[in-house]
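Structure first, commentary second.
All protein chains of the complex are present and in place, except for one that has been dropped.
The block that comes next holds subunit A.
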Amino acid sequence: MPTTAVPPGEATDPLAPNVHRVSAGLMDPRQLITSFPAALRKLDPRVMVRNPVMFVVEVGAVLTTLSALKDPSVFAWVITVWLWLTAVFANLSEAVAEGRGKAQAETLRRTRTDTVARRLSAETVEEEVLASDLRLGDHVVVEAGQIIPGDGDVVEGVASVDESAITGESAPVIRESGGDRSAVTGGTKVLSDRIVVRITSRPGETFIDRMIALVEGAARHKTPNEIALNILLASLTIIFLIAVVTLQPFAVFAGAEQSIVILVALVVALIPTTIGALLSAIGIAGMDRLVQRNVLAMSGRAVEAAGDVNTLLLDKTGTITLGNRQAVEFVPVSGVRAEELADAAQLASIADETPEGRSIVVLAKERHALRGRSEGELPHAEFVPFTAQTRMSGVDLSGDGPGDGTRSLRKGAATAVMGWVRDAGGHPTEEVGPIVDGISASGGTPLAVGEVVRRDGADGAVHARILGVIHLKDVVKRGMRERFDELRRMGIRTVMITGDNPLTAKAIAQEAGVDDFLAEAAPEDKMALIKREQSGGKLVAMTGDGTNDAPALAQADVGVAMNTGTSAAKEAGNMVDLDSNPTKLIEIVQIGKQLLITRGALTTFSIANDVAKYFAIIPAMFAGAYPGLRHLNIMGLHSPTSAISAAIIFNGLIIVALIPLALRGVRYRPSSAAALLGRNIWRYGLGGLVLPFLGIKVIDLLIQFIPGLH
């Protein structure tokens, strides 16, 4: 997937360094030229009629063309040309927006399978069929180097799969039968081993097919809010049409009958062409911004709903916390120095490749400057791996020379380690119990570290003791609290979902700053929570990957399935995150809001523009009949023809000027509704009021030199 560099001023996401918080990218001016032919093709009235505002412009352009042919004048032709350009510019915005999707669709299309599938007709009999002939439920064999012919679930075997065609991520992923990692996508490549895949999609309806349709905008339906806005724009268009049509008899009475060209110019200047032209591009670009963040929304409706979300359900692991418990502290018992404990803990963890084990090594290094030793450095060490029975791991070190004795270190569950120490004849001190309880109560996990030293020799003394406790805990991702504060200001409540016990859950919830938590959550609990929120009129967003998440994903208003998840989950959600990064839910909400704000801002801008256009056109039309109306020419425009031309040229140019904004979306900073509204009214309401006065004046200053417009 192409991603552009982060533009200056855009905050980067501190949580997901591999995901750029890209804007949709600045528009390449060349796109305007390459999209031009498509824009011209869209002038077909059958296409234009779907956009009532721009259809009126096109009809107006036809009328002025006829009028200009009949009574040619410089003015009539200037207006005619600019009306056509206005219609073309509107189409151009849509074509540019679609063009960006088309480029992505091309890339995807190249990866689409025209491969031959090895279908299993019986248990072991293979036959070769075209991928497009595969039906639901067929089993196919895929081996290393081959392309998976269709979407499905692995039913046999395990393989590493290169999914870069879809995700853009070059590191291969593991796909195996059973469990939540069984889904494979058609068009991806098996790198090693052999799997049997049961096909779960019909030809032409695969994930890649849907992706292509989505990014191309072919499957685009108008979203509910877009329809509502279109209704308002259509009614404004009708009002202005009536206002202008009925103006002619008034003008005749005033002795100032107006030409068709001028009346059409007035209509086009008044109807909300700016937003009418850009509305569809805004919608396409909104989907596109999601695609650039590697999120596929199955419908524009889902993107809109994302802006409305009241409650976010976030899985603790991987979203709020780093996903693995980490050592944060060494708590020695009295008489043991912290370094001593750290050293013992590090030695006991050298062979422990789990993230917990690694974190102990790292903590010892960070806190006590104890270099992490590798296994090879300790020649006489014998590592004891963790087993479910002993619930401990550790190391037995024998001295270099005879008589040095052995030193055994164990770390593990407190009861297990204490038992081990007692077995060796030691007596754990009284204080271990309170330390362990304290850590548990704070939501952490205590790991006790024990030591047994056996001296060789006559006395054969054995010295067994507990050195202390390692405090492991779920580490909340950096910046999470700020993110949740931000969400709270936006009026969004966050609920953490975890399988932990309520005590642990509460501690983490407090640390992360979420509003609520659901502990020991079973899939049914999640479902019940969603339904409860929804019955209060709230919109709920969640992420999920497992098959047991599917019902909740389907129930949620915005359900983001992880691409690593099962096909059931992907089927149930209305978005798929190709990066499988659950934190992205927050970004999705912001993109939804940004889409709606862009629409509202440009609508406001468009309507506010009309004021200046009136002050240009009305005096131009009627100052002849009623000289007093020249006072309305507050911009001091050169002549009636230059004034009207300037208004129409401004009206067309502003569309082109705003295409980048429509594609990029207006800047969104999370804040309360009142603050957002205040800022946007100033910028787009007042800006929309003032800017055209300046723009029309400047254009008038330039075009007054055109002969025929004086």
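Quick note on the criterion: contacts are C-beta pairs under 8 Å (C-beta built on N, C-alpha and C of every residue); 3 or more make two chains touch, one makes a residue touch a chain; residues count from 1.
In the analysis below, contacts and distances are computed from a predicted model.
One chain of the complex is hidden; its UniProt record names it "Potassium-transporting ATPase potassium-binding subunit", one of "Amino acid ABC transporter membrane protein, PAAT family", "Tryptophan synthase beta chain", "Glutamate/aspartate import permease protein GltK" or "Potassium-transporting ATPase potassium-binding subunit". Screening A:A213, A:A251, A:A413 or A:A657 against the full complex identifies A:A251 as the residue touching the chain left out.
For the chain left out of this panel, the touching residue among A:F330, A:F517 or A:Y684 is A:Y684.
Contact with the undisplayed chain is limited, among A:K593, A:H638, A:R664 or A:K697, to A:K593. Although one chain is not displayed, subunit A still touches it through residues 224-225, 227-229, 231-232, 234-235, 238-240, 242-254, 266, 270, 304, 307-308, 310, 488-493, 536-538, 592-594, 596-597, 599-601, 603-604, 607-608, 610-611, 614, 618, 622, 625-629, 631-632, 668, 672-674, 676-678, 680-681, 684-685.
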